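My questions all concern the structure below.
All protein chains of the complex are present and in place, except for one that has been dropped.
Up next, subunit A:
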Amino acid sequence: MESEEGESSIPFQLQFDKPIPFQIKIAEWNPEKDLLAMVTEDSKILLHRFNWQRLWTISPGRPVTSLCWRPDGKAIAVGLEDGTIALHDVENGKLLRSLKPHDVAVVCLNWEEDGQSNTDEIGKVSVYEDRTSRFFPPAPRAPKMPGVVAGDSSFMDDGEDSLAELSNASFRKFNVLCSGDRDGSICFNIFGIFQIGKINIQELSVPVASLDGHASCKLFNATIYKVALSKDLCRLVVMCTGELRDCSIEPKEEKLSVEDLHGLHCLAMDTSIFWKRKNELHQVAQQASNIEDLTEVIRESLSVMSKQWADAMKTFHDKFHSLSTLITDNGLESSPQEEFLSLLGGARISPALNQFLVNSLGEVGVKRVLKSVCGTGKELQLVVLDHLQPAAEIIGFRMGELKGLSRWRARYQGIGLDEKLLDEATENAGLVLVQVQRFMMVLSSVVQQFSNFFNWLLKSIKYLMQEPNDQLISYNSELLVVFLKFLYDQDPVKDLVDFSEADDDIEIDLKTSERVKQLIQFGGFSDTDFLRRTLAKEFQHMESSFKGALQMPFTTISKKITCMKLLPLCPLQLSTTQTRTTIPMSLSFYKDELCADTPSESGYTDYISFQVPDESFPDIQNCIGIAKGFKQNTNNQTNDYTSLEAVLLSVPNGYHCVDLSLYKDKELVLLMNETSTNPEGSGEACMMVVQTGDLPFISISRDSCLNQWELEDLKSSIVCLEMENEKVRKVPHSTIAPLAVSASRGVACVFAERRRALVYILEEDEDDEEEVAEDK
């Protein structure tokens, strides 16, 4: 800590200045604790404490393209180059969940929580209670694949608590993770795990005021830079590049404008569906994401069982294969089963069987196979009882709850919950329950009969060797016949659990199918053929019907997200789109104190700040643009966006902007490097905080037309920033992006060119500082 006297003259206190061995490309502060997550150039993710102690490092194996924190600060979402979003636990960096909503690199993430407290107090608890935890023990986890290296499965061990916490969202506030990719797609994930919508800004029709009323335009070749949801989840602001074209006019006629309007745009989208239906979406997301988890458990269980059983059966067949060769060698034409049967009948024992039992198999061999087959059978039974069956049961319950919700049409039809589809999915969940029980019965019988068979073999071997065999477990000869006839060369267990089994039907006898048909009159399953399917197929059936049912909310919500307004900011040369990360920009929402008159609508104003690329306008150089107020006035359609205002700031002479970030209370933090004169790069930089609230914003875009860059109008009124007038802190190094500023914690982290990290405390309040010091 620095001395107290320094406080008055130097605005921001330097916490420390430490070397770091990496080049950092992304850095984000945790919103709740003083933790800084960073991504290095070689895509390692580091988590540091405020005192720069490193908590963990992970490398996802693929290039990391974006990162953000969950609003409660307990998980990190990481966007990867292949379109995957991975959630990691803040405690240990373990992978909690990964989903792949995008096809190309996820370039930006924004995770916003519903800032408002729920307004309807009555019935809040009862309406949105998830009953599952009251009626069921904790949901089962996927069984472990035997023989997997411990390090591989380690994240399943102690990640369980946080994973369970991830799925149990009933006490959490509603939140939405929003992700944008390189091709202009934006995905919305409730709680970061349940996909609820996807739009592509290239397909949006953009309302643009033109001379003859409203025209509709489209963005071509759009790439997203940044997305930000407002705190009330009503609006989404997107920074993107692309070519704006009027799609109502033939492209030939519009040739000029095509050239003109390639550049940086800002889009405001109406996501008020998230706000209006947040309780319903919360409920649906919670049930559905849990069902998705449990289907994974079932899938995993099935594949584990299939593998284990295949191994056991291989041991069995390996041992018993030699019998049939022995039989043919002995010139007999019988099958092994017939040989066994005649031994059982006491008629005769062929030399082949005798040789097989006494010499090649022997007592030890039988015991070994017995242990392998029956032991595996027991393990399979445990997998069914501990994983498969509970999972199927909870799925059935949750589906039933979803189905119940879908009946409340007034509330849930609006978000696309379809009663019919869910009915079908619930029905299929019931079929899975039946199938699981049938499989369990088959499995138990198989195990029982195998052990019966081996016990008999043991006895027979003793008998053939003329040793006493009274001590051995008795066998049931009837079961033996059944075993030899139906089981010896069949494998019903494998058939039932194997996914690959293409189109084999199970034949059901008349009596059973009659019974199933009769059950329809008692309100039974309408699909009478379901017993012909295998367990694995039934499961796939259920999964696909559930996916189909969820597709409805997905498309419904996606359709409801529309574009409200597009603001063309500045032109870009085509070449610069490749190096787009060089344009520093920041989006933020500030609570609007003037907005008390519309209680239902949001009280948030969005601020957009970015560096105007020097190439954009010849007469606007080294400037920063700030726009604010994409506020939609829903009450008065004609009066849209009147409050849209913008201002241009000119960076002080001798400096150029490295990065910028909006901070709390409408402040803007600028990181500027001295335009260095000596090429060694030992230059200096400075960090400046600008009060944007005091800036002379100029209202724009009331009647802005297509073919016009908004900022061009402002060039006559550029505001010059003076170092003397603002709070400025010199940084003794030449700095590089990114600048990581935390509004909630009041800290900033600056990275210097020579691999140093500097952390400043922006908050000048004494109390807060102490709090910060305590936190570490």
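To be clear about the criterion, a contact is a pair of C-beta atoms (placed from the backbone, for glycine too) under 8 Å apart; a residue touches a chain by one contact, two chains touch by 3 or more; residues count from 1.
Going forward, contacts and distances are computed from a predicted model.
The UniProt record for the undisplayed chain lists the protein name "Anaphase-promoting complex subunit 5", from the options "Cardiotrophin-1 isoform X4", "ALA-interacting subunit", "CENPN protein" or "Anaphase-promoting complex subunit 5". Within the complete assembly, A:V447 is the residue of A:I24, A:A142 or A:V447 that touches the hidden chain. Although one chain is not drawn, the whole complex shows that of A:K314, A:R348, A:R409 or A:K730 it is A:R409 that touches it. The omitted chain makes contact with subunit A at the following residues, 120, 122-123, 126-127, 131, 134-137, 335, 337-338, 341, 378, 381-382, 384-385, 389-390, 396-397, 399-401, 403-405, 407-410, 426, 429-430, 433-434, 437-438, 440-442, 444-449, 451-452, 473-476, 478-479, 481-482, 484-487, 489-490, 492, 495, 504-509, 511-512, 515-516, 518-519, 521-525, 531.
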